[in-house]
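The complex appears here minus one protein chain, its other protein chains still in place.
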Amino acid sequence: MGSSAPDQVTTGDHPVRAPTNTFTPPPFTIRSIPHLSDYLTPTGNHTSGGDQTVVTLPSLRNPIDSNPFYRPSSTFYISPYEVILSSILFDTNNPNPSSNSDVTHDVRVASPIAYHRAGPRRIINFDPNKVRAAIVTCGGLCPGSNTVIRELVVGLNELYGVKEIYGIPMGYRGFYTADPIRLDPRTVHDWHKKGGTMLTTTRGGFDLQKIVDAIVKHGYNQLYVIGGDGTMRGALDIYKELKRRKLNICITGVPKTVDNDIGIIDRSFGFDTAVEVAQQAINAAHTEAESAVNGIGLVKLMGRSTGHIAHHATLSSRDVDCCLIPELTFYLYGKGGLFEFIDQRLKQKGHVVIVVAEGAGQDIIAHSGKQEKDPSGNPLFADIGTYLKKELKNWWDQTHPGDQFTVKYIDPTYMIRAVAANASDNLYCTLLAHSAIHGVMAGYTGFVSGPVNRNYGYIPLEDIAVTRNVVDTRNHTWAWVRSITTQPDFVK
Amino acid sequence: MGSSAPDQVTTGDHPVRAPTNTFTPPPFTIRSIPHLSDYLTPTGNHTSGGDQTVVTLPSLRNPIDSNPFYRPSSTFYISPYEVILSSILFDTNNPNPSSNSDVTHDVRVASPIAYHRAGPRRIINFDPNKVRAAIVTCGGLCPGSNTVIRELVVGLNELYGVKEIYGIPMGYRGFYTADPIRLDPRTVHDWHKKGGTMLTTTRGGFDLQKIVDAIVKHGYNQLYVIGGDGTMRGALDIYKELKRRKLNICITGVPKTVDNDIGIIDRSFGFDTAVEVAQQAINAAHTEAESAVNGIGLVKLMGRSTGHIAHHATLSSRDVDCCLIPELTFYLYGKGGLFEFIDQRLKQKGHVVIVVAEGAGQDIIAHSGKQEKDPSGNPLFADIGTYLKKELKNWWDQTHPGDQFTVKYIDPTYMIRAVAANASDNLYCTLLAHSAIHGVMAGYTGFVSGPVNRNYGYIPLEDIAVTRNVVDTRNHTWAWVRSITTQPDFVK
Amino acid sequence: MGSSAPDQVTTGDHPVRAPTNTFTPPPFTIRSIPHLSDYLTPTGNHTSGGDQTVVTLPSLRNPIDSNPFYRPSSTFYISPYEVILSSILFDTNNPNPSSNSDVTHDVRVASPIAYHRAGPRRIINFDPNKVRAAIVTCGGLCPGSNTVIRELVVGLNELYGVKEIYGIPMGYRGFYTADPIRLDPRTVHDWHKKGGTMLTTTRGGFDLQKIVDAIVKHGYNQLYVIGGDGTMRGALDIYKELKRRKLNICITGVPKTVDNDIGIIDRSFGFDTAVEVAQQAINAAHTEAESAVNGIGLVKLMGRSTGHIAHHATLSSRDVDCCLIPELTFYLYGKGGLFEFIDQRLKQKGHVVIVVAEGAGQDIIAHSGKQEKDPSGNPLFADIGTYLKKELKNWWDQTHPGDQFTVKYIDPTYMIRAVAANASDNLYCTLLAHSAIHGVMAGYTGFVSGPVNRNYGYIPLEDIAVTRNVVDTRNHTWAWVRSITTQPDFVK
Partner (left out) sequence: MGSSAPDQVTTGDHPVRAPTNTFTPPPFTIRSIPHLSDYLTPTGNHTSGGDQTVVTLPSLRNPIDSNPFYRPSSTFYISPYEVILSSILFDTNNPNPSSNSDVTHDVRVASPIAYHRAGPRRIINFDPNKVRAAIVTCGGLCPGSNTVIRELVVGLNELYGVKEIYGIPMGYRGFYTADPIRLDPRTVHDWHKKGGTMLTTTRGGFDLQKIVDAIVKHGYNQLYVIGGDGTMRGALDIYKELKRRKLNICITGVPKTVDNDIGIIDRSFGFDTAVEVAQQAINAAHTEAESAVNGIGLVKLMGRSTGHIAHHATLSSRDVDCCLIPELTFYLYGKGGLFEFIDQRLKQKGHVVIVVAEGAGQDIIAHSGKQEKDPSGNPLFADIGTYLKKELKNWWDQTHPGDQFTVKYIDPTYMIRAVAANASDNLYCTLLAHSAIHGVMAGYTGFVSGPVNRNYGYIPLEDIAVTRNVVDTRNHTWAWVRSITTQPDFVK
């Protein structure tokens, strides 16, 4: 920064506080979640109260009531009247919910939304002795998957007394090709300390009719599906098919995306661990860069469509000079471009550390030509890390021939995603699994659990399947955090 | 769990969703924060608009506007009209904000509250060339203190061009007894990788007049005070004295409490790191217990008045059988007591792991006699860990004479609190420091920054000084998480 | 160091090389190890060749010969003619083996010693189909115990085809009080990643006749005993009793002592891990001390009779000012005492880090009175850590009344010893277990395996039971490494 004084502002209206001292938010829409009673006739007597259907289907007291170790307090059970506000930032001059949130997901809604709170219900709609639960993991590895599995098993067994719990190996295709694995608390007791998934996983293999037929054949009536956005869309299809067939089977999704690209919920499990472990790669890149003459440390981090890991890892590290993400267009050559910035930093500090999300800069990879896809149908990206490494060398050789220069490129992907969950994610996965169990036991279906502004809520699978959490580079937060690294804004 | 079916509920009204699909929250009180213009006459021209004082005092354009690397977007600056809702859980049957929050702090308010958002302001009230900033750390160690210091220095320097930044050694007493340490980005560049505080810290030493006289003498006009609740009360007193003397000096507090016992904000820095590192102690206790015959692993974790670390570490670990916290009364002997529970678990599993917060069970330590205090005036607790270890041995010898039995007691306090911040806390400390800088540069004073439902806001020091974050054992969350360990409820 | 030039030496004889260029060592005694054939009549034909008994008892080809995956090369098998020199430092002026070794164990022998090399033998004396192996762990926890167990199981099974392998729970007393646990490679496959012992362990319970009777009753013919010096003495007694009864049963000891106080072998397993993990405690103590005003960080490390962990952890850390060990007498008050040294360092650096081995300074704890013993008969030490902490405070209060002073005392014992082995110890435990298996399969008994100058050898249990590895403070090495910390020598 230069040392000349900033411009004095001589006129204008610059209040330092909001000009009123109370504020009434606009009406919130309460998002309703599907329930078995939507399409099943209740087995018990029922009453209908006015405009609202009241269901008593199975209608059993929650067995936690009679747990010898544990007596629920008066506030233990959650009623369907309890909601969480999802949109909480307001401009009191214009009282629509602000999209300019410090938290990086961006729910674009016409009106603010409230979700039902997650938690145990006083009345449940499954007899625990008749529950046959199935748990399946799909897609790539993510820290915490085994904790979710462990806690589904332990929670169903210890809180509700469910005895029949099965793991489906090999992802969706395992429903119709593999033998299920019987799970009990003893089997899973130390799974939360293991990376990967003890059930094994594959991509693809989604065949709706084969899967639902297999579910019926095996007699599963509770389905816990752990997977990414493709998996969640599959779970939504299964829910619709179960409803179409009017089956007494609940399905819930546990969104798994280490990239944190799922919308509505605060963050996805494994993300915190990934950001933590990514520090090792950034530290190594920083050390390599610092120890060289004109050294560049280049780290590619996970994030196909979103740069959350790159973004958070950069802010956590304090050693990164530039963070490139899919949400932000950048260019290499010319004034205001990446290479000019690197040149300046090398002159100032002698080394530079760059973090690039795997989905960044796809547009600038000239004529990449073919866009391959993996078995889940996700596009295979051109490798921005390798590309940048090569371009950096070309640029240097042309502009600084003969000078020392080193680029060390690190791709730590598997070393990040294959670790066990850290403490924060283990806690999160535990609450996620228990939220899911309480919801399913109470007859909710076609839903997802997750923290909304730090309170656990239930969200329709339908909403989750269509919402993406991207880094909004137009809003205050990205601008602010970008200002922390003082990296270029790539505005020509 | 037994295998008998739960009781069928044959009558009643059990809606599965909220019976309306919109909800309008009650009015929110917007908490105003102090500003220099409250007691200083603005130096520039000013206008007053109706009932609201509009101040233009110094009134300079934010120099970020002219940063060559960085052009603020239209949404970069935060206006004082932007607020965050603090109370976000509602019972739509009774639309007062619910105290039954999943997140464990408990703001007891007559009406719901909204806070001003933190972030850069378009107009600032300090000429960066005339700023002399002072940073001080008080009280015990906490992971992240050095990151806060580093980011205050780097942020003031790189964003605003402030050159004169000083660290005050030795805590409050350092203002009037020690030489300040000149700080610049080069000095502090790797401090975020170090535990403790590079400025050194002491307890006590608060002498209001001596401190304010020293501040005036050294010409400091921005004060950044990092410390616990006693330190925050001291900062509030300094603010009041600065205001009384009508001094053009801003003060902001950065609450530091590894125990997470500060109210209003989502969590205090260092807490996440502490919970993570506590896992090592719990793992060791678990291994010692498992490897012995009738082995007990006993871990004492930090938490004088609140059990947050114990509580979170327990949920993160999944290996803990019982978690004892200050907020929960328990007893050792007799039916439903701790020892009966331990006896049962030993029979089931062969070993037991117990986590106890340092402030738990103070009432049951018979005839503790004297209650000593440390130099900050905090009461010194009787050592519940040593007490429990001794009582466990006594109990076993009396009830199982001759049988093998082992208690391994671990007190990892210093090994937890003296580490560097993890990635999550480093990110948090960075945003905390930058929030504080933006607020102070804009002339706010007597305030604290912090995340409120994951969005950074400004909170009056006055509120922070009187609010405590305790684990509310009467509400849903504690009940629910306690159900996860199925530990006894100690209700006689 | 002062800047005056050192004294010039004007006369004398100071050769810079040994005055001859060859050196012939004196004769080495080859230590013989017991073998089943010492007391059993061979079952096959046998020949006696002159003065040397040649045994062919069972006499089977090593089944590794016919391993489909693996064809032994010509140098695979070790012959009994192959030896390792144990004494390897010589003063060519006086060619007796030097006791002034860089490595800290000290074998005091009249003449230099050579040991038989460990490794697979071409001829074995057990039919793998008839082997019933028993593995037992005794005493306190030590990193690597589970790796030794795992590799005994995997090695016996995969290399020799042994199917009947049992774990004895609860230490020695488990032979006659507990049911054995059947072990196979599947059961133990991830045990090397776990701390403690999966077999459980206790102290004491050694009853020779009950144990040998139980061994006979269960039909075990190979015994692998993992434990400390008391356990090794027990194993020696079992060996003698097996020999007295002329039983076709081999016993081998795997010395387990995290303190590294066993003689002859280079180091004991778990020691390297303990030194590594101890760094965390020293780092925490250093951070606490640095962040305080006149801060003392005090760490107590394991080591009842020897200070190896303290000594190595100090040299590894580079942050320790003083290291106190049982082998070195020290005193607190007066000229040249610890407190004078601390006072000087505080003036120079502002903080001090002290590492004390648990067995150090027992003599200076005034009137310790009673010397209690644990169930294994090991003396219970007075707590030097707590004592030093108290004395430090007393000393400061008397000599610097009113000045700031802080002592942070850390006892990380269980957090060190209950971790899983690091890579170095895992490798070591693997080679240790395989050495033991090869020896036992070849009919050796009453022996211990271990690295002697980095080559694995076989050592009679009898020798191990009487040799102690202490830090020899009179020799070059201690003097040299102590010079690195420039701590006082406590010579009055």
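Each chain gets a letter, A, B and C, in the order it is written, and its residues are counted from 1.
The criterion applied here is as follows: a contact is a pair of C-beta atoms (placed from the backbone, for glycine too) under 8 Å apart; a residue touches a chain by one contact, two chains touch by 3 or more.
Bear in mind that the values here come from a model prediction, so they are computed numbers and not experimental data.
J.: Could you run through the displayed chains and say which ones the absent chain touches?
T.: Answer for the hidden chain's contacts among shown chains: A, C.
J.: Kindly state which of the options A:Glu82, A:Asp272 or A:Glu288 is in contact with the chain not pictured.
T.: If we include the chain that is not displayed, A:Glu288 is the one touching it.
J.: Of the listed residues C:Asp229, C:Asp266 or C:Glu327, which contacts the missing chain in the full complex?
T.: Reading the full complex, the residue touching the unseen chain is C:Asp266.
J.: Just one of A:Thr22, A:Ser66, A:Asn248 or A:Gln280 touches the chain that is missing; which is it?
T.: Per the contact definition at the top, the residue touching the missing chain is A:Gln280.
J.: Any idea which of C:Phe90, C:Phe339 or C:Phe405 touches the chain not displayed?
T.: If we include the chain that is not displayed, C:Phe90 is the one touching it.
J.: Determine and list the chain A residues touching the chain excluded from the picture.
T.: 141, 169-170, 194-198, 200-202, 280-281, 283-285, 287-288, 290-293, 350, 404, 408, 410-412, 414-415, 418-419
In this section, only the chains that are shown with their structure count from here on.
J.: Based on the averaged CA atom positions, which chain is farthest from chain C?
T.: For chain C, the chain whose C-alpha mean is farthest off is A.
J.: Which integer distance in Å separates the CA centroid of chain A from that of chain B?
T.: Centres of chain A and chain B (C-alpha means) sit 26 Å apart.
J.: Using mean C-alpha positions as chain centres, tell me how far chain B is from chain C in Å, no decimals.
T.: Chain centres of chain B and chain C, defined by C-alpha means, are spaced 45 Å apart.
J.: Hey, how far is the Cα centre of chain A from the one of chain C, in Å?
T.: Each chain reduced to its C-alpha mean, chain A and chain C end up 49 Å apart.
J.: Provide the list of chain C residues touching at least two other chains, using ranges where the numbers run on.
T.: none
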